[in-house]
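Notes to accompany the following structure.
Of the protein chains in this complex, all but one are displayed in their positions.
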């Protein structure tokens, strides 16, 4: 699955671009930075690019609401790949600068929240200037309004900046998850370590309605790795569920669970089956293996025939 | 489905023969009375007859254990029909006899238990002589050891006996259920008011194992009309379940439930799908209709194709 | 729990009396044989005896319908004990008789079904005469209408009969279960290997209604050892469930399950908590131990207090 053009949440040098560059062939493809997740998906939906890389979750922040909602409505999309990127920050400055000279630091608020601790203990006099993104802060160094920017290692390298300190974030193992999104297409082949993403409207709001949905997975031995109830945006109290399940549509137990879900909530949306970035294989009980499904199918066929 | 030869739990004149005579064409077919349920099924299994009529349940006595167990093991059989027979008893005597002359009454213990009340209030002096069956008691009238027998109206008519009193049982609406059993064959066509009988071994003995079995029905909107746990006969604590479910194998929701059951308990036994004698149609929720199953199937097929 | 008077399903010498004689002190107590299970329970309900021993299940025949139904309705009763009795048959004759002399054999039909095989291979010429019970057959030997009776070892010994052959039944390990029934009373102390018997009307007839009942057990880790749906007797299609569950009302998980059942089906009937005859201890998951229930109770109490 190689594409010739990609949109991604920019500007250049974001962690999202780092995620995109992990995709084989992307380094040689056309890469279009855009300002918002919605814009990136819009480039895909309109056909101007083949695919878009956008952030979806990380181990610190959980689901990224805007992305979850953007794929849940509008023209159907497919997730075909996920990427994990370790989030590390560097303190970057103009070439030749030294840490002792840093008086004013700019970056995005989230990055500042994670790096403030390091700054306070190493250059306690430094002052903070907000920026709309870490990339904007790094690009703005040239203008001279501040002395250093907190940004990604990729961007510091790209812009030829001096790295005064590396890995200055509080959370040493923060990992962000990104998804690669296309228009509906043939699914990636199963790898044995896959996940399937779904958007499932709650058909009725009564105790047990969510149970009925989850039972469709549990009864087929399908584990979930993520669930979030999301307000539909129309009014509080109207929900859909954003779910990641272990396994691939090509697995009999996943296909059977999807059929059960379709009967309960026919407006559900299939977002794709794709390889897990962490390559952790699904655990499959004997009773929910493809062989067990085939055997059950054959048995019922035989009964119909009179055996 | 017309057969040319039948076995039934005899002797002639039992309620079981009455049930058999309700089957279209049975009155003209060969009918073989046998001594036990096991013998009747043996005649079918060996091919000496086409089908056997045996009792399975009534509204007073519940499941008839011997029949449940006999169909659960051995060569596979199919239930193709059920019949309900109202259980009513008559007091029969030799032609010309009068109620006042009755001193000794013979019948089977179960029949006596139901008619004792009537006898005590109408002929309180009468004495009870046990018999191995109501039919044996009626046939034995000729020998003169007693004056009257409690038996079925059919038998009294068949033997040309005088009916001294009718409907003398305590339970005025007792109904016994009978099943017609054949070797494995093409299933009777669905009627919209069908039931499906199953024998399901408990795969593991832990809290929730039975729930997993029943969930296969409930999750597909399939109602049960009977369930009994039965010891396997090997030792106390080892169980199977004898279950009647609403609907026919030709119904998508029933076939899907059977597939789910086969994955959980692969040694389950399908005993047949056949018309309910009470003609009460199954209630089907929209989400478990054949249409809902077809729509779900088509949707998943479409996803596989990339739409 | 010692009683001074008992009713039991007679006549003298039945397996039921054998079960009763296993109860400590019963050999010295007043023992009243009666003709039916209903009569035995009636003696208890009226207060004429303290307790009654009646058959409830065996590993060959499953539930004994009449007993299940008789305890399910009418004045409340309590099961306080269960007994297992190995079912073995002897061929008994008048003192001095020899096997070669046996021409006619009498016994109850069920006993005959189990011993017919032995008779056919050892005295193939012997003829069968039905009797209303094995005890009646043994008592009738004196009259001389037949030469031998199939009955229990207890009865042969009691009547001073000659035992021509022992253990002549087909099923070598048939075990019948009996229950000792009293009026409502303080429960027997828990032993760690107890069972609790319940009669639970189905509150509504829809797919999943039975699941809701069983979930009350499963959610508290309470295993079932028996379940039977029973028609209410009013018309086919109206059910209650006769259930045996592991554990004692004194166990927190059982008491909690009963509370849950009462909320779902307020007309359920508690038949008693009593020691299992097979002394098999209940398996208890840590999360459903009394300690886990106490800890949960304390936690919620603390929350209410503001901690």
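Should a chain be cited, it is by its letter among A, B and C, assigned in written order, with residues numbered from 1 in that chain.
Operating definition for what follows: a contact is a pair of C-beta atoms (placed from the backbone, for glycine too) under 8 Å apart; a residue touches a chain by one contact, two chains touch by 3 or more.
These numbers were taken from a predicted model, which means no experiment stands behind them.
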item: Chains still shown that are in contact with the chain withheld from the display; value: A, C
item: Among A:7, A:34 or A:131, residue touching the chain not depicted; value: A:131
item: Option from A:175, A:193 or A:295 whose C-beta touches the chain left out; value: A:175
item: Touch criterion as defined above, residue of A:45, A:230 or A:269 at the omitted chain; value: A:230
item: Sole residue of A:27, A:73 or A:211 that reaches the chain not shown, by the stated touch rule; value: A:211
item: For subunit A, the residues touching the chain missing from this view; value: 36, 57, 59-63, 65-66, 68-69, 84, 109, 113, 130-133, 136, 171, 173, 175, 177, 205-208, 210-211, 214-215, 217-218, 220-231, 233-237, 278, 280
item: Chain not shown, touching residues in subunit C; value: 184-187, 212, 215-216, 219, 249-250, 255, 258-260, 262-264, 266, 270, 287-288, 292-293, 295-297, 299-300, 303-307
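The criterion applied here is as follows: only the chains that are shown with their structure count from here on.
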item: Inter-chain pair with the most contacting C-beta pairs; value: B-C
item: Rounded Å distance between subunit B and subunit C, as computed from the means of their C-alpha atoms; value: 24
item: Subunit C, residues touching no fewer than two other chains; value: none
